[in-house]
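Sending over a structure as structure tokens; questions will come in a sec.
Excluded from the complex is one protein chain; the other protein chains are retained at their positions.
Chain naming follows the written order as A and B, and within any one chain the residues start at number 1.
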Amino acid sequence: MNLTATDIRNLILAAGALGVCALLPLGDNGYWLGLGVTVAMFTVLATSWALFSGPTHYISLATAAFFGVGTYVTGLGIDSLPFWVLVGLAGIIGAVLAALVGLATLRLSGVYFVIFTLGLAELVRQVITWVQNNSGQKGLYVLTDLDEAGIYWWLLGLATAVFLAGWLIGRSRLGFALRIIGDDETVAAHSGINTALAKVMLFMVPGAVAAMTGAILAPRYVYIEPSLAFAPILSFQVVIMALLGGASRLWGPLVGVIPFTILLEVISSNFPNQTTLVIGIAFLVIVYLLPKGFVGLLDKAMIRFNGREGA
Amino acid sequence: MQLRPFLKLASALTIASALAASAASAENIRIGAVAPKTGPLAGGATVTQWPSIQLWVNQVNEAGGLTVDGEKMMIELIEYDDQTNPGETIKAVQRLATQDDAHFIIAPYGTGLNLAAAPLFDRYGYPQIAVSAITDQQADLAAKFPNMFFTLGTTTALAADVVKVLSDMRDAGQMGDKVAMVNVADAFGIELATAAKPLFEEAGFEIVYETSYPLGTQDLSPVIKGAAAAEPDAFVAWSYPPDTFGLTEQAMIEDLDVKAFYTAVATPFPGYGGRFGAAAEGVLGAGGVNPDSPAFQEYAAAHEAVTGNKPDYWASATTYASLEILGQAIEAVGLDREAVSAHLKESTYETILGPISFDENNSNPDFWTVGQWQGGVFKGVASRGRDGTVPVIIKEGWE
């Protein structure tokens, strides 16, 4: 493996940042940790989403489907299996489900894929509820000793894995192939790239990650209800945060997740009666003023900064 | 530069939050409340949860506040909308506990949201007097979260009393033993149906039609037609608000000929009686109250005067009672949360529902289970330990 000096520097920086993040629960065990869990959750979801959607330009609304499956894996298995096995199991089930979906649908393009993935979450939810209803399964309670700090560290570990995977994919043949597909799928096919396989493999990443996130967060929710586990709003939130950050860079979603989480927090604490209204307005402001996301804003700032330096 | 409006918004928000923070003065009791104002459960919370909170705070402050250690303290209410999202509930409880320094927090709305908040109430030592959290796991939950209290009853009690009401009708020769049972395919409906099925069979009923339907089904006529085809003597639906209305309307249209018709949540809502009028006569539903008791009538009148709406005939009054309990415990032992929790475990409280005390599982053993629309009012017909149950009447047509 060829690592340049910049690579090594970036890796060390990232490891350092991770180390700092990991210390959060020691500093504050309440409010800020709670926000940290939210940030970590959306970072994991949005980054893995962008790994697939960034290069391929497919907008997937399937996050809620995989997430819900993950919470159900924990909900059903918590009494019989150790937690880490469940998280792994959720990852495998998520990946397999994503592969099946990918094989069936990734030849659809544009908006059809969007709506298909949206329908998928509903379909999975309906099937799971129906099975639950007919198997006489009672309510799912996840009572564990895992506290916020534990959940936070789990998510942080997952985030590390996602960033590492994204970094490795970016350097690999697969990443190269995906960039060509993203630019021009016909060209990619002509240069001997198995476009379908590449896309399916990549789609398995957000599938597995979202399912694992669901599995990790299930203890936080204590009680698993289909309407909450499969809430379609989650899929939209992930897309929006990733797009706000910018899906073209590995760290793009991260710079979307952090300000957006803080903004939502400020809104919900200050406008308890108009939370939805103010979120909507803030949202439009962002869409209209930051058409290229925070990455675009940072790029612009960089250019200005560099330009001034040069002059 | 395009950033400026955004910065302006951000600074406006900062100022707003600073103002909100400085408004909190030392002599107030800060009470936090988090429940849905938007999202799937908002409709129910708007009828049941928020108005009762508003009424209670209003009444306490009108009377000069709560007496704590000999001094009158006014209540300052801090509200948050959790958007029916457990993640938001968790964040809001954390915010209330650590940023707003709330003295007490009113339990959230709905089973899922209450349980998502339970670990935090537990960690910060807040008593959680849950109302709209109906579960059979009360013993386990109370063992894990010792400050969590339950007021509205258990899944099994709710199901068992419906079975009992129907068995009594059958044993009195008012109807046969054929039951059609349907449920909404969400956690609540599934739990109730699972609990009810063996109870019906034990009681010697024959379940002639049994099915579930997804949450948000837009046409329930196949369900009612399927049930009607099985010619049941009683129809039981473990339903949620939109489908409670939908099933009733379809039953009217199909003229479903049963001696007992039961729909669960939202049947006690005033909107139900308002919408169906005379057709609601004889409909059975989850919950109930004693509408003839002076305490309830006084509460209902105040509720309408303060909030502009009528209370429902079930969880509204229990929500209010849970706040009365909290207030009385605070007046007895002060703002020490641990002492309040301890007091909750030991004492008996006088509420609009009558006396309430919590058993060894932190559960209120006296609650309403089944009610019925009679003469435009939803009256309790079965309860655990509550006075004022009225006899059940037979459902006679839909006119």
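As a convention for this text, a contact is a pair of C-beta atoms (placed from the backbone, for glycine too) under 8 Å apart; a residue touches a chain by one contact, two chains touch by 3 or more.
Throughout what follows, contacts and distances are computed from a predicted model.
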Choosing from "Aspartyl/glutamyl-tRNA(Asn/Gln) amidotransferase subunit B", "Amino acid/amide ABC transporter membrane protein 1 (HAAT family)", "cytochrome-c oxidase" or "Thiamine biosynthesis protein ThiS", the absent chain's UniProt record names it "Amino acid/amide ABC transporter membrane protein 1 (HAAT family)"
Answer key for B:132, B:212 or B:290 versus the chain not shown reads B:212
Return the single residue from A:76, A:215, A:243 or A:295 that touches the missing chain. A:243
Chain A positions in touch with the non-displayed chain are 57, 59, 104-105, 107-112, 114-116, 118-120, 122-123, 126-127, 129-130, 133-134, 232-233, 236, 239-240, 243, 273-281, 283-284, 287-288, 291
Contacts of chain B with the missing chain: which residues? 36-40, 42-43, 45-47, 84, 182, 185, 211-214, 216-223, 225-226, 241-242, 245-246, 249-250, 252-255, 266, 269, 271, 275-277, 309
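We take it that only the chains that are shown with their structure count from here on.
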Separation of mean Cα positions, chain B and chain A [Å, integer]: 35
Write out the stretch or stretches of chain B touching chain A in their complex. 2-3, 5-6, 9-10, 13-14, 16-17, 20, 37-38, 40, 78-81, 83-88, 90-92, 94-95, 97-99, 111-112, 115-116, 118-119, 123-124, 135-137, 140-141, 144, 155, 183, 185-187, 190-191, 193-195, 197, 212, 214-215
Going by the contact rule set out above, which residues of chain A touch chain B in the complex? 30-31, 34-35, 38, 41, 126, 129-130, 132-134, 136-141, 143, 147, 220-228, 231, 233, 265-270, 272-273, 275-276, 282, 285-286, 289-290, 297
